[in-house]
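For this view, one protein chain was removed and the others were kept in their places.
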Amino acid sequence: MTTTMTMAKALNEGLRRAMEKDPKVLLMGEDIGRLGGVFRITDGLQKDFGEDRVVDTPLSESAIVGTAVGLAIRGYRAVCEIQFDGFVYPAFDQIVSQVAKMHKRSDGAYKMAMVIRIPFQGGIGAIEHHSESPEPYFAQTAGLRVVSCSTPNDAYWMIQQSIEHDDPIIFCEPKCRYWEKGEVDLESPPSGLFDAVVRREGTDVTLIAYGASVKTALRAAETAAVEGTSIEVIDTRSIAPLDIGLMAKSLEKTGRVVVVQESPHTASIGSEIVSELTQRCFYSLKAPGIRVSGYHVPYPPTRIEEDYRPSVDRILDAVDRVMGFES
Amino acid sequence: MTTTMTMAKALNEGLRRAMEKDPKVLLMGEDIGRLGGVFRITDGLQKDFGEDRVVDTPLSESAIVGTAVGLAIRGYRAVCEIQFDGFVYPAFDQIVSQVAKMHKRSDGAYKMAMVIRIPFQGGIGAIEHHSESPEPYFAQTAGLRVVSCSTPNDAYWMIQQSIEHDDPIIFCEPKCRYWEKGEVDLESPPSGLFDAVVRREGTDVTLIAYGASVKTALRAAETAAVEGTSIEVIDTRSIAPLDIGLMAKSLEKTGRVVVVQESPHTASIGSEIVSELTQRCFYSLKAPGIRVSGYHVPYPPTRIEEDYRPSVDRILDAVDRVMGFES
Amino acid sequence: MIDEELVQLLTPEGERVENSEYESTLNGDEIFGFYRDMVIIRRLCNESTSLQRQGQLALWAPVQGQEAAQIGAGRALAPMDFTFPTYREHGIAWCRGVPPENMLRLFRAVSNGGWDPQKYRHSVPTVVLGSQTLHAVGYAMGIQRDGAEEAAMAFFGDGASSQGDVMEAFVWAASFNAPVVFFCQNNQWGISTPSTVQSKIPLYHRAHGFGFPGVRVDGNDVLAVYEVTKRALDSARVGGGPTLIEAYTYRIGAHTTSDDPTRYRIDAEVEVWKHRDPVERVKALLVHEYKVKNADFDGVAAEAETMALKLREDVLAMSRPDPITMFDNAYAAPHPLIEEGRREMIDLGISGGEL
Partner (left out) sequence: MIDEELVQLLTPEGERVENSEYESTLNGDEIFGFYRDMVIIRRLCNESTSLQRQGQLALWAPVQGQEAAQIGAGRALAPMDFTFPTYREHGIAWCRGVPPENMLRLFRAVSNGGWDPQKYRHSVPTVVLGSQTLHAVGYAMGIQRDGAEEAAMAFFGDGASSQGDVMEAFVWAASFNAPVVFFCQNNQWGISTPSTVQSKIPLYHRAHGFGFPGVRVDGNDVLAVYEVTKRALDSARVGGGPTLIEAYTYRIGAHTTSDDPTRYRIDAEVEVWKHRDPVERVKALLVHEYKVKNADFDGVAAEAETMALKLREDVLAMSRPDPITMFDNAYAAPHPLIEEGRREMIDLGISGGEL
């Protein structure tokens, strides 16, 4: 059975289903109760599951995550909403030194089952701190896993898979796609939580993206197709760990790779993908991998954000560069 | 005039000289006054410069950095000591959202001149949180600069250059080298703060490292030389920005690159260097770049840390792999 | 509104209240000046809301209901004091002399700041809740080192009071006896979260646990806010250390133009607070005690109207920045990735700028 809904609604339904299935699942965050969250992802859930399971918290991110640790020790599975990407940093210490390391520290006695939901990336014309891409920080951190959905169907399934998973998961939601609609299959998940998928097949260039950039990548592929370049678009879905195997397979076919991301390129997911793929597919490479990234500046005022974020034009320029490399 | 001293002493002397030169320089941190810091880097400075310039603070890292921001606005240059790498995360929000972005946010009116000193990397047999490598997080962050010293001479000069610099600098000190001695030239700095240097010349492999790993890399190069492989060792010194030009020059000569770092490899400095070099030197590459890194686990109990940290053996294994790649 | 703890010098009806600790030192002209400030700020705020509704601003954070808190505090400042705002301190910015159009640059999304913080001694807008309180303490530590008779003042909300940074700022201010005043506008809401979620007891009590004075003032009473703030600043400037002021007030409007408060609070509550309007209260005093004429009030309204029109014009004239400006002020010193980015942008033809 499939049905059409927005990504926001798909997340809402996914959360609802996870809460129905497991009474230990609870949601915590700022304004997630009566208001339903600033993006309405938790709309109606407090009404149906009560204030004990959909908890409007005091305004302290470190405590949202820190108490989730305690709840995990007690056997609960907290889904923490961080209101915007730029507000996750007060919780950074709890995430990096506690959430990521408590399973190890307890020699396996604790499971840090929790999901930290972060609406991330830009594209909504907001003010500062509302458009950031913190995923490289979490990907670098051993003990964490990081995933991102790019379609309503993935949103619906990946949030449930993440909640069921026993490791802590940073769940990155491309906020500028919240209101876009797509088909959701209510019966079975499209794939495993940590699997990348090919969103469009192609033969000339492997174009890798996640989150909001997937759609931009697909648009670029369409344009390129008109110009005669066949682009294979891969959605990493999981950011850490990376499903490098699938990417390598594609690259062995195309020989060229471009990675798209909104974060600056230094020590980024793109750097990781390019390094790994270079190592694995050295002899298949017709050109060096290129990253199309946000620039190395604080996220700019959003009147000019579309020139900061990787655009179709910038992606195509990179495609041209890998295609024309030999010459 | 040169003289021999430990890195700890060189830092102490560098701080002293910076404080003598500029009355706006002040030191802040936990236990840095009477105790002289847990590593004695600030030994004697409070006695000579007073409690207003060498400030023993309450135990709150976010406040150490947050107040440094206010002091910077008032024209002071705070040198913040974070007691150990693993304790910088409570200050992460202030560093990433305030320190890194205030110059921009103020349209240039504020200079965020400050140095955040972090004893980093492992090798001292400590307990958890005392051996980490947080530099990838800061390198990823636009608005920051990250440097690391590997010799007493660099320590002496780089700390002074950092304090004089107008951008905020994360100053990573390889704590396991604090007690090693070296020549310090008290008259002129060895090079610019953001310049990489070739520590040993070679022709077969470019081996890139920073901080504590530089010495390990040099040892590996010595061993390799005996076996007939000529390794060029580069000390990045600056971690962000990277002096990629110098590295590329070396790679064009050797055709092979190995990067050594203690952090896990995902979205790391090594990933960045390999990606950048692959792009710039594609046709010179005889083998893909390899990273020798800490493993993707929370820093282990230190009885086994030497098997976590890149060792001479692991570096040589990587060297063998890039040397033997063609076959 | 009988609250033993609350410092109040005017009833909601604009009648004088005896207070054993504070008395008003203001004359009629000064009070009229405050009235004018409040009217202008309210008018500019309303204009900004319309600008946002018309798609000219990305967002707006209304200050309605909090004018007395901000003007009372803002006017108590001395020129050399330095203020550290959140995103809603339009009244403070006004008192510091920040041109209204500068205040709107953030909300038009053409700048992450908007004014020269050093020139107006009013720091950049701070969106990450509570961060600025530590900046204020650090600045105050600088004042101490300079031996200056100045004070820093940090603004934050009831919601932000739950952030670790704010409480670390309390620890540090107390520890160093720093010349800083913490001014918490308890407007009773942090988006949809009632202030009772942050604290079950009045927030000003928090200061006592850190060893410095806390005062709750009627935040809709500009006379009281002024006196309480002035005393706290005076004390800070001469080595008296920090004070926490809780200005008990109410956010009449939405959290921001993106918010829909009907989802979480009842109209009746808003109505109650509309009857405690800070502007009407001081107007009543001016009418009864100082016999201010309608013509004078009209004059202020007209002035506010003109300023609102000018603000609208200024905002409409704020054009999209050249994208290449995103590289400006990312770093103070040259940086290779900045050069690289600029070059790429020019090569791509996105900016006509020059290297």
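For reference, chains read A, B and C in written order, and residue numbers begin at 1 within each chain.
The rule we apply is simple: contacts are C-beta pairs under 8 Å (C-beta built on N, C-alpha and C of every residue); 3 or more make two chains touch, one makes a residue touch a chain.
In this text, all values refer to a predicted model and were calculated from it rather than measured experimentally.
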(message) Let's see if you follow the contact definition: name the visible chains touching the chain that is missing.
(response) A, B, C
(message) Among A:67, A:131, A:250 or A:263, exactly one should touch the missing chain; which is it?
(response) A:67
(request) Decide which residue listed in A:94, A:278 or A:302 touches the omitted chain of the complex. (result) A:94
(request) Give the residue, chosen from C:14, C:33, C:99 or C:211, that touches the chain omitted from the document. (result) C:211
(message) Touching residues of chain C against the unshown chain: what are they?
(response) 161-165, 167-168, 171, 174-175, 197-201, 205-211, 214
(message) Counting contacts across the full complex, list the positions on chain B that touch the omitted chain.
(response) 30-31, 33-36, 38, 56-60, 62-63, 86-87, 89-90, 125-129, 264, 266, 295-298, 300-304, 307-308, 313-314, 317
(message) For review purposes, identify every residue of chain A that touches the missing chain, sorted by number.
(response) 26, 52, 57-58, 60, 62-63, 65-76, 78, 90, 93-94, 97-98, 101-113, 142-143, 145, 165-167, 241, 244
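Following the convention adopted for this analysis, only the chains that are shown with their structure count from here on.
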(request) Can you figure out the chain closest to the middle, judged by Cα centres? (result) A
(message) So, comparing C-alpha centroids, which chain is the farthest one from chain B?
(response) C
(request) Please compute the C-alpha centroid of chain A, do the same for chain B, then give the distance between them in whole Å. (result) 30
(message) Taking the mean of the C-alpha atoms as each chain's centre, how many Å separate chain B from chain C?
(response) 41
(message) Going by the contact rule already set, what residues in chain C reach two or more other chains?
(response) 111-112, 128, 164-165, 330, 335, 337
(message) Touching at least two other chains at once: which residues of chain B meet that condition?
(response) 90, 93, 97, 101, 104-105, 142-143
